[in-house]
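Yeah, one chain of the complex is gone here, protein chain that is, but the others are all in their spots.
Right after this comes chain A.
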Amino acid sequence: KFKRKDKITKVRNFVCFLYWVCVEYCCFLLPKCEFFLEGDEDEDTCTISQEDIAEAVDITSGAKYFNLKLTQFGPYRVDYSKTGRQLLLGGRRGHLACFDWQTKQLMCEINVMESISDVKWLHTDSMFAVAQKQWLYVYDSNGIELHCIRKFNDVLRMQFLPYHFLLATASATSFLQYLDVSTGKEVAAICTKTGRLDVMCQNPHNAIIHLGHSNGTVTLWSPNQKEALVKMLCHQGGVRSVAVDKMGNYMVTSGMDKKLKVFDIRALKPLTSYFLPAGASCLSLSQRGLLSAATGDVVQVYRDVWSTPVTKPYMAHRVRGSVWGLQFCPFEDVLGVGHGEGFTSMLVPGAGEPNFDGLDANPYRSAKQRQEWEVKALLEKIQPELISLDPTDLGRVDRATFEQRHQEKVQSLGFDPHAKEKFVPKFKKKGRSSAGAVERRKKQVAHVDQRDKVKMEEQQKRKEAKKAALSRRKSALDRFKK
C-alpha cells in the first residue's frame, strides 16, 4: 500500500516539474513578440485605415492586405487551412477557388454550376468539402470532384474536427451529421428537431459543436448522444453567430436583439453583454483572443472582450459588399473577409500566434514533413466515442466502477474484505489491562471516522462564516442591526 502511495506522489511531483519546464519554455525561452497597433492620445486606433497600416509596415506584411474583386458570383464563404497557408473561397453562385494567398499561386478555380452554402478544408490542403445545393461534394485541390455524398443533403454549414477527422454538417432539415473523412463512413446522424440550422461553430478544446437557433438558444452536441448536451438561452431574438475561443473557456454570441454576449462555457454562466447598434452577423475569434464582428459591410475588431469591459473597437474597416464569411488566418496577423463583392484580406496586428509548433501545424513544412505528419495524425485519430464536454474524462479515477465491483465482491464473498478489523486493544501486563483501562483505550479509538467528518464540517463552516463576514458591506446603519 505504501509503495503505491509513494509511486503516485513521485509521479505527481514529476508531472508538476514537467509542467513547470514547459511553462518556463513557453514564457521565457520562446521569442516573445508583442504586436500591437497604437495611436497617440487623441487618435482612436479604429480610425486608422488599412492602407495606412499597409504603407507603414514592411513590403511582405503590406502585401498581406489585398482585395479580390469578384462581383459576379455572389457573396463569398472563406476558409483558411489549418496551417494558414491555403485559402479556399466559395461564392454563392458556384465559384470555387483555392490558392496560396501569400504567394498568390492558384491551385484550382472552377465553377460548380450550383449554389454553394459552405466550403471547408479537410485535414490537409489536398481535399476540401463543398456544401452545394442538394448534396455534399468533396473535391481535390486540383478541382477534381472526388465524392458526391448523397446521404448529406441540404447542408448549410460545416465544421471540421481535425483531431477526430470528422466533418460535422448542419442541414436545413435540422439534421446534424458527422462524416469520418478517413474511412468515409457516417458516424452519427442526429435529428435535432430545432428547425433550420444555419449557425454553427465548434469548440476547439473539446470538439463539441455549438448550434444557434432562431428562438435564441444555443445547443451543444456530441456525436454520442441523440439529445443536446446543453441548451442555453442566450438571446431574446434569434442567434446570428457563435464563436468559441481556442482554450474552450469563453463563448461569444450575437443575436437579433443587437446584443453581443460573452459566456463562460465551462461554468455555463453569462459574463458580459454589449450592445451593438446594428448587431453582428458574423463572429470570429483569433488565436490571441481578438474578436472580429461584422455588421453589414463594416468589420470591427475588438480586443480583450472577456477580461476588461470594452468601450470601443480596436480596429474597423469597411468592405465593399455585405459580409458573408469571416475568419482569422491561423498564424498570421490577418483577417479574411468574404463579402458580396469578393474577398478582402485585412491586417490586424496582434491577432496571430507567433510561435507555431513544427510537429503540429507548420506553415513551412516540406512535402515529406507533411506526409509524415499525416500518417501520424491518422494513427492518433481519436474515436468519436471519446467526445464529451470534459476532454480529460479518460484521465479521471473511475469511482463508479470501483464501487460496483466492490459491491459485487461483498455479495459473492458474504463479507467486506476491505472492512476495518475490529480494534482489539493489546493486552498489557502489570495490571494495565483492567476493565476500566481497556474501556478507556477502546473509547479513544471509537468513532474515529465520525470524528474526522465532524471536524471537516466544522472547518468548512468556519471558513464560510469568515467569507460572509468579509463580504458584508459596512454601512453606517450596521450598528442598528441586531
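The working rule: contacts are C-beta pairs under 8 Å (C-beta built on N, C-alpha and C of every residue); 3 or more make two chains touch, one makes a residue touch a chain; residues count from 1.
Rule of thumb we're sticking to: contacts and distances are computed from a predicted model.
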Per UniProt record, name of the chain withheld from view ["DDB1- and CUL4-associated factor 13", "Small ribosomal subunit protein mS29", "AP-3 complex subunit beta" or "ALA-interacting subunit"]: "DDB1- and CUL4-associated factor 13"
Contact with the hidden chain (one of A:93, A:266, A:320 or A:381): A:381
Touch with the omitted chain, as defined above, among A:94, A:279 or A:349: A:349
Of A:207, A:265 or A:280, the one touching the omitted chain in the full complex: A:207
For chain A, the residues touching the chain missing from this view: 22, 25-26, 30-40, 43, 48, 52-53, 56-58, 60-61, 163, 204-207, 246-247, 331-333, 347, 349-350, 352-364, 366, 368-369, 379-383, 386, 391-395, 412-415
